[in-house]
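Removed: one protein chain of the complex. Kept in place: all other protein chains.
As written, the chain order gives the labels A and B, with residue 1 at the start of each chain.
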Amino acid sequence: MRAAQRTAELSNLQFSLLLALPVLVFLLLVVAYPLGYALWMSLHEISFFGGYKAVFVGVEHFADVIGDRKFKKSLWVTVRFTLESVALAMVAGLLIALVLNRKMRFAGLVRTIVILPWCISLYGTGVIFSYLAKGQTGIGTAIAYALGIEEAVNVVNKQWVIEVLAVGNAWNMAPLVAFFLLANLKTIPSRLYDLAAIDRMSRLETFLNVTLPPLRFTLFVFTCITTVLSMKLFDFIFVLSGGGPGTASATLTYRIYKESFKDLDLGYGAAMSFMLLALILGTTLILYGLWGRREARSI
Amino acid sequence: MSIRLSTIWSWLALAVVLIWTLLPLYWFLKNSLLTPDEIARFPPPLYPLEPTPAAFFNIFGLDYEMADGIVRRGSGQANQIIRGLGNSLIVSAVVTVVTLFVVLPLAYVFARLDFPHKNKLLFAILLAVALPPVSTLIPFYAMYVRLGLSGTLVGLIIVTLTITIPFVTWMLIGYFRNLPQVERLARIDGFSRFETFLKIIVPQGRSGVAVAAVIAFLFSWNEYTYALMLVNGTTANTLPTAISGFLFQHPEPSHLAAAVALTMVPPALVAFFLQRHIAEMNLVDPVR
Partner (left out) sequence: MKLRVTAMAVTGALMLMSGAALAEGGLEAQSGETVFFRGWQYKTDIVQDNVDRYNNEQGGNVDYATVTGDYPAIMEQNLMAGAELDVLYANPSQAGRYFDGGWIMPAEALPNIDAIKADMYPNILDAWSYKGQLLGLSYFVSTRGVMHVNLKKYYELGYSDADFPADWDALYDQLYEMRDKGLDQPFLPHWINEWYGISWAFDFEVMNRGGQVAHPDTHEPLLTTDADGAAYKTLEDWKRIWNDGLVPEEVLTYNESSYIDAYASGRYVFSPQQLYDLETFNREDRSQIAGHASLLPYQGQSWGLLDSAVYLMTSRERSDGHTDDVKRFASWYGYQDQTGNVFVGNRWMQESMLFSGYKSVMESEAAAERMKSALAREQDIQAVLGVYAATPYPKGIWSVVWAEEFNSWLKETLQEFVQDDGDIVETIEAINEEIADLNKKYGL
């Protein structure tokens, strides 16, 4: 009893540190250490070949990255891919959530089916969409021929490859968004819908005034999550298009992979990594400043 | 009349959702039932003309005799598939358990208690969510080469934790915050803070904990980027890298499709479990 009392007397800070300190130390090791290592690398010219060597070069790599034509192109590819992915994932997620929110038979089965895309690795998703979208194996080609139009339908080309990637990415992420939105939908009291019916609101009005408001905060959080996940994405792009055709879908992550692992230019790749990290954090903060802060207050 | 119209709409919406979900899956997984000859056909067949389960035997190294007497030989990658299955299970299980041990107290502290510098510390953790794997891959790789950790399960587990810990923390903070405020009552009943956490909070939030476990499991089960670089071609190979070998100089799309179907089984099982619990989750802003 005395022991329990003494514990109870711990201040919030002491108790928090007691629980959180080991975790923070662990995180420091597994996150901060590589981050520091990356910073060190970005300031050095490292060569593995013919004996390990590291020469200090200051901010030279960063200056080079900023002037790099390929970097700029990749930056634009990343932004376009992210915008499309997030918009699609949020719309698809919302639609799925609304459908799942209806009372229906086999609801458990439908929910299990709908979550399947999220259960497939991004490697698998890459292969799946590569088969779906390429002219040789694609569903477009099969349907065109079935309709008597004898022409291959290929969308993995310079013009559409980013859209193909965005659809695949959204397909993979949408269930996660949907299930969290569903959780929020479940909290809307059904009498609100009854009231809306009495007020003779149209379906659209009901959706805007009753359904949407409690979802807005979750929508914000998941816009952030899907943005971060899309900007970080690598494996899926690596498998589906390999950054191609040409460099049409070479996102920043792909560019970093190539610099670091194929050309073994570790310092340069690390410098580019920090640019990407800045982009991710910057976008998240802007989202929070423009949207999240408001939503947080209104709760 | 209007009821009927809305019923039609909702059936239509359901159909759209099911097609969106299943069509890409169907289009690829049908390959698992095709013969190599059918796969080489152009235009691609809409459905398997003579479905054969051969690929599902082959990926485990077993020969399969077709109706016409042709024997489809077991894949030489069967060893990798089986070893990858084992490794993936080990990595996912360890990662899930460690993640929960680490994340539960952390999320609880951040969700329920106020203390100085809390937001700064929280932000540091959330920063980890934003770290791209391709960026930490480089330091991890260089570090692992020196420490002799590349090509080991331990190395892969450590690296996977950097993904699961921040993400699951983010999710659980919102969840814990929404639980009823019971700490004061618990303390009056003589519970210490540890007891409150272990005996009251964790059991009360068990569906959230279960979902967090499942999410950690899925993240590590599906992890490919780190595995591709750190354990590819070693005895620590995981399933996603093991199956990625089917498309090369001697293409075996049917084997790949069968293997992808195999990798879906454990997540599909947990999905069935997940769908009941996740609707009870409620995620709100971790940074206030």
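Things to note:
Just so we're on the same page, contacts are C-beta pairs under 8 Å (C-beta built on N, C-alpha and C of every residue); 3 or more make two chains touch, one makes a residue touch a chain.
Remember, it's a predicted structure, so these values are computed and weren't measured experimentally.
One chain is not depicted; across the entire complex it touches A, B. The chain omitted from view is touched by exactly one of B:Leu14, B:Ile39 or B:Leu262, namely B:Ile39.
Considering the whole complex, the residue from B:Thr21, B:Thr162, B:Thr241 or B:Thr263 that touches the absent chain is B:Thr241.
From the options B:Gln77, B:Thr96 or B:Thr169, the residue with contact to the unseen chain in the full assembly is B:Gln77. In the complete complex, the hidden chain is touched by one of B:Gly205, B:Pro253 or B:Pro267, namely B:Pro253. In the complete complex, the residue from A:Lys53, A:Lys158 or A:Arg293 that touches the missing chain is A:Lys158.
One chain is missing from the display, and on chain A it is touched by residues 48-50, 130, 134-137, 152, 154, 156-158, 161, 240-242, 244-248, 258, 261-264. In the full complex, chain B touches the hidden chain at residues 35-37, 39-42, 61, 70, 73-80, 141, 144-145, 148, 150-151, 228-229, 232-235, 237, 241, 244-251, 253.
One rule holds in what follows: only the chains that are shown with their structure count from here on.
Interface residues of chain B, counted against chain A in their complex, comprise 6, 10, 13-14, 16-18, 20-25, 27-28, 31, 42-46, 102-103, 105-106, 108-110, 113-116, 118, 121, 124-125, 127-143, 158-159, 161-162, 165-166, 174, 187, 190-195, 197, 218, 221-225, 228-229, 240, 243-244, 247, 253, 256, 260, 263-264, 267-268, 270-272, 274-276, 278-285, 287-288.
Residues of chain A touching chain B in their complex: 1, 3-4, 7-8, 10-13, 15-16, 19-20, 23-24, 26-27, 30-31, 33-35, 37-38, 41, 46, 92, 95-96, 98-99, 102, 104, 108, 110-124, 127-129, 131-132, 136-139, 141-142, 144-146, 152, 168, 171, 175, 179-180, 182-184, 186-187, 203, 217-218, 220-221, 228, 231-232, 234-235, 238-239, 253, 256-257, 260-261, 266, 269-270, 273-274, 276-277, 280-281, 284, 288, 292, 295-296, 299.
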